[in-house]
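Omission of a single protein chain aside, the complex is shown with its protein chains in their original locations.
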Amino acid sequence: MKKAKILIRKGKKQFIEDLDREVTTVKEKRFYIGDLSRDFSTQYGTIKKADLKKTGTVRSSQNKDFSIFDASFIDHYKRMKRLPQIIPLKDIGFIIAKTGIGPESVVVEGGTGSGALAIMLARLCKKVYSYEIEKKHLEVAEQNIKELGIKNITIKNKSMYDKIDEKNADLICLDLPAPWKALDNVKKALKTGGFIVSYSPTIVQTADFVNALTEMPEFLHLSTVEVIERQWEVEKRKVRPRSKTIIHSGFLTVGRKI
Amino acid sequence: MKKAKILIRKGKKQFIEDLDREVTTVKEKRFYIGDLSRDFSTQYGTIKKADLKKTGTVRSSQNKDFSIFDASFIDHYKRMKRLPQIIPLKDIGFIIAKTGIGPESVVVEGGTGSGALAIMLARLCKKVYSYEIEKKHLEVAEQNIKELGIKNITIKNKSMYDKIDEKNADLICLDLPAPWKALDNVKKALKTGGFIVSYSPTIVQTADFVNALTEMPEFLHLSTVEVIERQWEVEKRKVRPRSKTIIHSGFLTVGRKI
Amino acid sequence: MKKAKILIRKGKKQFIEDLDREVTTVKEKRFYIGDLSRDFSTQYGTIKKADLKKTGTVRSSQNKDFSIFDASFIDHYKRMKRLPQIIPLKDIGFIIAKTGIGPESVVVEGGTGSGALAIMLARLCKKVYSYEIEKKHLEVAEQNIKELGIKNITIKNKSMYDKIDEKNADLICLDLPAPWKALDNVKKALKTGGFIVSYSPTIVQTADFVNALTEMPEFLHLSTVEVIERQWEVEKRKVRPRSKTIIHSGFLTVGRKI
Partner (left out) sequence: MKKAKILIRKGKKQFIEDLDREVTTVKEKRFYIGDLSRDFSTQYGTIKKADLKKTGTVRSSQNKDFSIFDASFIDHYKRMKRLPQIIPLKDIGFIIAKTGIGPESVVVEGGTGSGALAIMLARLCKKVYSYEIEKKHLEVAEQNIKELGIKNITIKNKSMYDKIDEKNADLICLDLPAPWKALDNVKKALKTGGFIVSYSPTIVQTADFVNALTEMPEFLHLSTVEVIERQWEVEKRKVRPRSKTIIHSGFLTVGRKI
């Protein structure tokens, strides 16, 4: 993982008597500093190159205080180049927790897309094999994997519909337009007791997949869910669900090879 | 992790012409076999001790086929002794994914409770320190940790309200009745850029915590959410959200030390 | 509407010092008294016939206080005989509000089922025509309509798939297994600008209906929604969504004839 810094200027609110309410007087600002070899400029002044090595509080040329610290994995992750329809973190977390994968697990997934799921899984597992047919996606994914310094992903420019080379996988994740077409291959590649997870944005794809899965004696359908991340606003007594938020990404189906 | 086996008899459905619908003729059965040193009996006949070593299909004394395979981490996890109000997997997954913790991370958490969160985090991180004041809970947690063969958790019979011994933690998780009382200690124990996550069943506790957090210049409030796991039924054309499911566990607040 | 009374004994909670929490010491009790011509007995004593005519507080033979008042429409409604899969009030309210029907509106609906939707619509509209093919359902609906004293519903033992006799309806509601089969008839029976609403428990029926509706130039598809009634517990500082509630009834599609 490449060295980078996060620089934050915290927002401020102030009570304005004439308005009888709090007003944001300083907007929160967040900067990702990828190049630590020279001064970094913001609208609130410049941070000296020497200060970029610090952790804690630094002061800009305009005498404004900032917090600075090493970018962590998730900071780098959020900087990744994204293709449309990236699987959100809430769904990735669900897959990790529900299947219980860990440092000894071997995972196969496809399509790679921008590599987001592969990267998160690779961080926590032994090895990830990822299938992708689109060359353009491959390039994006490879660049992202390199930037995040992940070493245990092997990407294959192949379709899971045709063949899955691996055997005895602990988990196979499908983010494919027709996941049911991969089931015969998944069956051979997964170890007995291994998990299959499919992610689809629409319910019709999901239903077709589940109906195909339940027809096959080698699989157990465990559950099909939507994971909804409902955001709340909390500000003194103003406590309420955010009125407009992204409320749908996709449906997740979890099964098991028996 | 202790050696155990999962034994599954898949359910069967059959179309009954007179009823004009499918009926479950064989109910699905799942067994956890913790003792592999002797024959295992079920209502569908006995599985011989020798067969318990196999993976794949085994036949019982009543000539019924079962699938058998090694219990994985999640199978053991689900067997854990549980105290009331255990944090569900969907919320644990959310914490893991949103904070991006991994093999180099040091985590502090409390209260330990039955140890569920500590165990999941310890599986994926370098080290977990867990605080618990109730001796009875400690005993349950210690037994669970031992059963799951986790080595990198240190449990402390202390309150996070009094002191957090660690420094430079990457993540501190609070599952406490008054999490705001731990904030001063969290501030000192967390590294700059580290994450704080608090889990509370009620919105009033959550709001009190967020309001305390946003008052402190050392913290950034990132988000407060409910993670809702909405289960769906899929059976041929019968595709619908399950009509009655557990729809609430708790609220999660994520912040960061700056 | 038949004369009836509601009798309520309010529950009580008491703080028990030894337990350090509130305990329900008297359970809330609610009685519907359909026969006002004789004394009414409860486990807390008998209410005298003379007292059944009162409104306010009455005292039982065991010296317990009760609240008594005239049953209102909704009290009678909730006593109705119900067939499976009755449309819930939250969905009925949605139909009423979104279509803006009122005292001058003529509504056609089917299937009648237990008559719940017909009754609620008839209460607020000029006239309701309701189609039902099942004789057994008809009998239940007719009894319910009679009990609630509704005069402006005409029930027909016919299928909307075959023919809708009415013309210029303001609203047509479908609660049918294959609502798309009624669309040609709906088209003729609805006035230009009139609303069509279809209620289906599964998403596959819903999608088939919407896809058929959007194919027809005479209809505009306005929206397809789930109305979710999320219940909250509020008790001092214990404020949280109820953990287990009915979270799905059906999908509602609203269209308009143009």
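Just so it is clear, A, B and C label the chains in written order, and each chain counts residues from 1 on its own.
Here, a residue touches a chain if its C-beta (ideal position, glycine included) is under 8 Å from a C-beta of that chain, and two chains touch if they have at least 3 such contacts.
Keep in mind the model is a prediction, meaning the values are calculated, not measured.
Taking every chain of the complex into account, the chain not shown here touches A, B, C. Set against the missing chain, the residues C:31, C:44 or C:73 yield one that touches it, C:73. Chain C meets the missing chain through residues 6, 8, 10, 28, 55-56, 67-75, 77, 89-90, 92-103, 120, 123-124, 170, 191-193, 203, 206-207, 210-211, 214, 217, 220-221, 223-236, 239, 251, 258. For chain A, the residues touching the chain absent from view are 201-205, 226, 230, 237-249. Residues of chain B that touch the chain left out of the display are 203-204, 207.
Quick note on the criterion: only the chains that are shown with their structure count from here on.
Centrality by Cα centroid goes to chain B. Most remote chain with respect to chain A, judged by CA-atom centres, is C. Each chain gets a centre from the mean of its Cα atoms; for chain B and chain C, those two points are 40 Å apart. Inter-chain centre distance (chain A to chain B, centres taken as mean C-alpha positions): 20 Å. Rounded to whole angstrom, the centroid-to-centroid distance between chain A and chain C, based on C-alpha atoms, equals 44 Å.
Within chain C, residues 203-204 each touch two or more of the remaining chains.
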